[in-house]
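Only a single protein chain was left out; the remaining protein chains are all shown in position.
Take a look at subunit A:
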Amino acid sequence: MFFFLTFFIWTCMKHYFQQLLCPLSFRRFGNSLSEYFHLLQLRYNTLKVIGAEFGTSVLSYFIFLKWLLTFNIFSLLINFSFITIPQFLAAEPNNLSFTGLELLTGAGYFQQTVLYYGFYTNATISKIKNGPSYNMQLAYIFTVGLYFVICFLILLFSIAKSFWRNFINPQAYSVNASKLLCTWDFNITNEKAVKLKQKNLSMQIKEDLTEVNWEVLSVSAKERVVCISINFASWVASLGTALAACAGVYFLSTNNLKLFVKGHRNDLESQAAMLVLPVVTSLLNAFIPFFYSWLGRLERFKTPGQHIYVTITRNIILKISILGILCYYWLGIVAASESQCWETLVGQDIYRLIVVDFIFCLLGSFFGEFLRRIIGTTVYVSLGLPEFDIGRNVLDLIYAQTLTWVGILFSPLLPVIQIIAFSIVFYVKKVSLMMNCQPPRKVWRTAQMTTSFIFLLFFPSFVGVLALFSHTFRLKPSEECGPFRGLSSMYAAVSEWIEILENYTASKWVVWIYHNLITSELFFFILSTLVLIVTYIYWQIIEGRKTMTKLLYKQISNEGKDKMFLLEQLRSLQRAKQTPSAPGGQGQAGQS
């Protein structure tokens, strides 16, 4: 009886669930479903609208921005949970008052908050007596170290995936065929944008048909010498400008230090003086690239792609050298000065740099796009609407992210600032794009550019920051503040901990790993040799495959020729078969 009852209930439920889960019977869902979809569509909609009107190349900037935003949210989660929350438990009261100016300068009230390194305690936090304790020193070092290891792995895998997907052998790239058959952007669904793209494509095809290859032209030796000297002169000018900018920043920063060492007056004048260095740095970063693009217009390049790459390289050299000088100032001069808490000072400097850079980014969008559109449509109508400058905007993003990475040791909550900044930049740029810009005229090789962006983020930025950190860990921390006060270097916290662990037999393996793998040079030497050998093997395999491809190409072409030859033979045989019947018939008729 019981068995039949369960069987009956089971068949009823099966029938009921089949009705429910049947994928195409939508009677049950009705109106609520359409509302749900509308909400989910909102996130998709912004990217879709941008791609629809401006194409994939501009869309790649916004996707990169969103990716960086997710990155910063992830770093915030790690830092907040492992460092800041324990610090809240052991926090000292803040006696300073809050004026609105702190948002800009980062000093004043913020100095005694979790925003900066100086506020963190060096004690072992334990709320419950004889309960589990939390060693702040080790937590700080290991959290930051772990964060960088994870970043490294994420960036490495992104580059590898991007490179594998998008790498083109430049010799094998068939320009015309791809331009015709593979680059029509099906994303664009705006009628005006489609017409514009068609017009651009026809203009490009006309240009390609009429242009003469610069190399093929027999250029006279004199012209070639003139060209090379112009290139050389513009490189000298750009490097000289970068050097002058660095010297200016260095001079300003040493002046800045005198201000701090003199005293901590919190009045408006000294606060305003603190802002001079970031404002000057951002001004240099904003205006020197215009000079570089003017130089680029004077020179003659073989391809427009070369022009873009040279301009981007010069901008990167400028930004990296300015950052380098600032890091030397922070780690070399401020760290060795007699100021009370040098890490907090460095953290405040970086905070100010990030905030001022963000303000300049918004101003750049206002002047570069909004005002330029007004000028282009009313005063100089020939200029037309501005184009969205993808290269410069991406470099700004990479620079901002590099600043965050540099500052994360001295100010663990810097990702919060960056998240707010990036979110505002996303919406401002989107609105500015829709209102002021026209779709790009030249066809960008989007996939290659995306790979280069991630590569630029990894190689100069991330690796540079890693090198910086390995130097910072050996510096002497300040005596009166921060989790490492009193130690000879930040790294000493780890070595002290290993010494403590040596006394416990249960953790002998940790000590063994530390002495034989992490601090031993032989291990890293062997590791590097292995990596080099594996790279060489893979390189040889690729070379072999390239030769194989060439041979197979020749084979296909020969087969095609064979096919043509045999078809001709067949046709001539058929013709020969048909024609003997006609004269034979006539001969017979003539004979008879």
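Note that a contact is a pair of C-beta atoms (placed from the backbone, for glycine too) under 8 Å apart; a residue touches a chain by one contact, two chains touch by 3 or more; residues count from 1.
Here is the rule we go by: contacts and distances are computed from a predicted model.
Engineer: Since a chain is absent, check the UniProt entry for it and pick the matching name: "Mitotic spindle assembly checkpoint protein MAD1", "Exosome component 6", "1-aminocyclopropane-1-carboxylate synthase 1" or "Calcium and integrin binding family member 3".
Structural biologist: UniProt lists the chain left out of the view as "Calcium and integrin binding family member 3".
Engineer: For a quick check of understanding: of A:K199, A:R224, A:K508 or A:R571, which residue touches the chain that isn't displayed?
Structural biologist: A:K199
Engineer: Which is it among A:N122, A:S158 or A:N187 that touches the chain not included here?
Structural biologist: Considering all chains, including the one not shown, the answer is A:N187.
Engineer: For the full complex, which residue in A:A177, A:L522 or A:A576 touches the chain that was left out?
Structural biologist: Of the listed residues, the one touching the omitted chain is A:A177.
Engineer: Tell me where the left-out chain touches subunit A, residue by residue.
Structural biologist: Considering the whole complex, subunit A reaches the absent chain at 22-27, 29, 33-34, 37, 40-41, 44, 47-48, 51-52, 56, 165-169, 172-178, 180-191, 194-195, 198-199, 201-202, 205-206, 209, 445-448, 553, 556-557, 559-561, 563-564.
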